[in-house]
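What follows is a single structure, written as structure tokens, with notes after it.
Apart from one protein chain that is not included, each protein chain of the complex appears where it belongs.
Let's turn to chain A:
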Amino acid sequence: MSVPALHADGVSKWFDGRRVLDAVDIEVREGEFFSLLGPSGCGKTTALRIVAGLDAPDEGRVSINGTDVTRTPAHRRPTNLVFQQGALFPHLSVFDNVAFGLRTEKTAKREIAGRVEELLDVVGMAEFAGRAPGTLSGGQRQRVAMARALVRRPQVLLLDEPLSALDLGLQLRMRRELRALQRRTGTAFVCVTHNQAEAMEISDRIAVLNAGRVEQTGTARELYHTPASRFVAEFIGENNLFAGATADGLTLPADHDGLLAVRPESFRLAAADDAASVGTATVRSAGFLGPRLRVVLETATGREVLVDAEAGATTAAVGERVGLAVAAAQVAVVPETAVPEAAVPEAGLPEEGAVREAAS
């Protein structure tokens, strides 16, 4: 395999006697759009700052394209960071903000003007070159921040929640723009986000971070279909988790007695006496979501089960007893890693918004 664009090797970091990053291993390939996904407070920003050289790791190494930069100060690293709030220099115009990183490396004046204009053009901000950052909207500032970081042609571009300050509609559009920008520049992007839908939509690969530990690294598909831990199973999309093959009044088609996961769309509603069903449950509510019907059921033991059924073909009356069917291939075995739940800093559960968005 070729040399990774970025390799964080066993990076740990303590703040005030608390371990914020725990032996984090990340390998980002050349030209890859890589996301670091996790709930707020799990250490994403700290990880980016360590890669950028703004914080020093207590353990581990960071290399970029095969060069160890662990001891290289921030201003000599071939990385650039798009800060969470943009961090545009308020006393400089948009043009001078973008030109800043070229002036520090003594680029010729003519070349500076050319490259700044080119980048402002790429992010669609060419006509705002003379404006002060204070007069721009949130989305415009974010674009300028990206241009400012990209103008130096970094080997790895680091982005800290670049879209989280924008309203939802703009966020959705900027996701595609961000992805297009990455393709166009061919630079490896490492994008931090707490929004799993965003990470899934735009990333080549995703590392899921929980309480300072990488729980799993893989494509969106891999994370979705074969979660490597309970946390990933719950954080990526929605899941029905069962303690074993026979649990909660159901008998799932799996010869494994550990944690199992079934996606809401993998369950099929059947007649209560259908031979193919793995158990029965009572319909508690049914919500129309357009293409799908979100049905919430309750098993005999009082366990709640989520099912997404095709809206056109399904009728589910509240109070009706129905059968639940699922194919053996759709039951995922979730390895039970000992994740210290209590150690999850600010949010132990996936973000509300993220879950809801995944459901819609």
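Just so we're on the same page, a residue touches a chain if its C-beta (ideal position, glycine included) is under 8 Å from a C-beta of that chain, and two chains touch if they have at least 3 such contacts; residues count from 1.
One rule holds for everything that comes next: contacts and distances are computed from a predicted model.
Peer 1: Name the absent chain as its UniProt record does, using one of the following: "Pyruvate dehydrogenase E1 component alpha subunit", "ATP-binding cassette domain-containing protein", "Nitrite/sulfite reductase" or "ABC transporter permease".
Peer 2: For the chain not displayed, UniProt's protein name is "ABC transporter permease".
Peer 1: Can you work out which residue in A:85, A:219, A:285 or A:301 touches the chain that's missing from view?
Peer 2: A:85
Peer 1: Check the options A:17, A:130, A:186 or A:302 and report the residue that touches the missing chain.
Peer 2: Checking the options A:17, A:130, A:186 or A:302, the one contacting the hidden chain is A:130.
Peer 1: Touching the absent chain in the whole complex: find that residue among A:93, A:226 or A:282.
Peer 2: The missing chain is touched by A:93.
Peer 1: In the complete assembly, which of A:75, A:110 or A:221 touches the absent chain?
Peer 2: Checking the options A:75, A:110 or A:221, the one contacting the hidden chain is A:75.
Peer 1: Which chain A residues touch the hidden chain?
Peer 2: Residues touching the hidden chain, for chain A, are 52-54, 73-76, 79-81, 83, 85, 87, 89-93, 95-96, 100-101, 104-105, 124, 126-132, 135-137, 139-140, 148-149, 152, 170.
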